[in-house]
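Mind having a look at this structure? Questions to follow.
Here we show just some of the chains, and they stay where they sit in the whole.
Chain naming follows the written order as A and B, and within any one chain the residues start at number 1.
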Amino acid sequence: MDVWHETEIRVRYAETDQMGIVHHSNYLIWFEQGRSDLCRTKGFSYKAMEEEGNALMVVAESYVRYKSPAFYEDLLTIRTRAAEVRSRSVRFVYEVFRAADSMLIAEGETHHLVTDDKKKVRVLPEIYRKLLTGEGLGEPVPADMPPG
Amino acid sequence: MDVWHETEIRVRYAETDQMGIVHHSNYLIWFEQGRSDLCRTKGFSYKAMEEEGNALMVVAESYVRYKSPAFYEDLLTIRTRAAEVRSRSVRFVYEVFRAADSMLIAEGETHHLVTDDKKKVRVLPEIYRKLLTGEGLGEPVPADMPPG
């Protein structure tokens, strides 16, 4: 069972810099898009969790290892996985591959604290914890299943 | 009498693209920084206007004319002017110069609607209108004078 969620993105011109490659700050934005997509696949919207669940996943730490440059128009796969789901924190890990040559472009991780909208640390609501871990859903839910 | 407000910025590496020049989307961000600085100079904080005055200046239109490329590490001057202050809308105009050779890099304008935090159009609070126009501050400050 593959627990990675995959998101496809195409490198935008604006994401390159004068070195002719993707600027390294963009990987954090792609990771975030990967997290967002993973949540949708797990059955909930990150947006709804913020608005209805009053639970924000504030980024506490980020780490990126840049393995090989990515270029304008590259079609990339962002692989995202909820590596650790605790009561007040979540850790996601990521891998970025280029579709054309299966090259590993980057890998990384982000560590999040769960807070309310006043930025106070709180417990991750049970429903989101279960959806993220797939626990108590009878059938294990492979992360690469289509949403819906 | 010069009614332009000047803001200095240095071009960041991340603002360049693979053409080796500043990506054209950054000018809108610099214009915004120019507006922000202009407000501070006029005696109020754009942030306070949003939070305390419940008045947001939502961007309704933007226009940029790119005259000459800017490069990494260039020291640029953003000149900003409140060209038109109406009861429910404000128009700012901008010029971007490079300090080193006085080259005109870009010029543009943005048109804003005044709204409350529900995005409903409202009247610009009197205090901000007066501060923006300089009206009632002893010396009238013409808002429509040509630069220089």
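Keep in mind that, in the parts below, contacts are C-beta pairs under 8 Å (C-beta built on N, C-alpha and C of every residue); 3 or more make two chains touch, one makes a residue touch a chain.
These numbers were taken from a predicted model, which means no experiment stands behind them.
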| item | value |
| --- | --- |
| Total identical subunits in the assembly as filed, 2 in place | 4 |
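Methods note: only the chains that are shown with their structure count from here on.
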| item | value |
| --- | --- |
| Computed distance of Cα centres, chain B from chain A, in Å | 35 |
| Sites on chain B touched by chain A in the complex | 13-14, 16-21, 23, 25, 72 |
